[in-house]
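Heads up, one of the protein chains got dropped from this complex, but the rest are sitting where they should.
Our next item is chain A:
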Amino acid sequence: MVCQECVKRPATLHFIKNVNGEKTEFHFCESCAREKGEGLSSPVNGFSIHSLLSGLLDLEPHGGVGGLSAKPQALRCDNCGLTYGQFSKMGRFGCSNCYAQFGDKLDPILKRVHGNTVHIGKIPKRSGGQIQLKREIEQLRHELHDLISREEFENAANIRDRIRELERSVADT
């Protein structure tokens, strides 16, 4: 088995990340494991996945110039009080409001974890009606664009009317 980090050297250190019973294994060569840092002296018990995850989360340049106030730690969720610094250490949010508070700063993290930053799946039925409508409008706009480029103007007009109708119902609610 080769190291999953460098994909060159053989993996000699095997870790299991256990997040709520969801275990994920990591296989590193010694040199990549050392780069990942802490806990090498007792690899199995001492290796904290949170330090690994926070390694993923900590995207701020190290040792940069600028005073304390300029550091990301200053960013704090006004609902639960969690700072961005605490978040990146623990790899956990404090409440749902943290997402809005930390805003676009989360994009690189989410990109790294998921390869994406925007949800396209299920929407809550009761509270998500508006979002559903907006998505439908977005979808229809794409269709409209396609139809126009293919010069199918009659169909395009129908889609345009449908979009207007949906936009009115968004405005009404």
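One rule holds in what follows: contacts are C-beta pairs under 8 Å (C-beta built on N, C-alpha and C of every residue); 3 or more make two chains touch, one makes a residue touch a chain; residues count from 1.
Note that contacts and distances are computed from a predicted model.
Hidden chain, UniProt protein name from the list "Electron transfer flavoprotein alpha subunit apoprotein", "Protein-arginine kinase", "Phosphonate C-P lyase system protein PhnH" or "ABC transporter ATP-binding protein": "Protein-arginine kinase". Only one of A:H119, A:R141 or A:R168 touches the absent chain when the whole complex is considered: A:H119. Annotation for chain A: contacts to the undisplayed chain at residues 1, 4, 11, 14-16, 18-25, 27, 44, 53, 57, 79-80, 82, 90-97, 99-100, 106, 109-110, 113-128, 131, 134.
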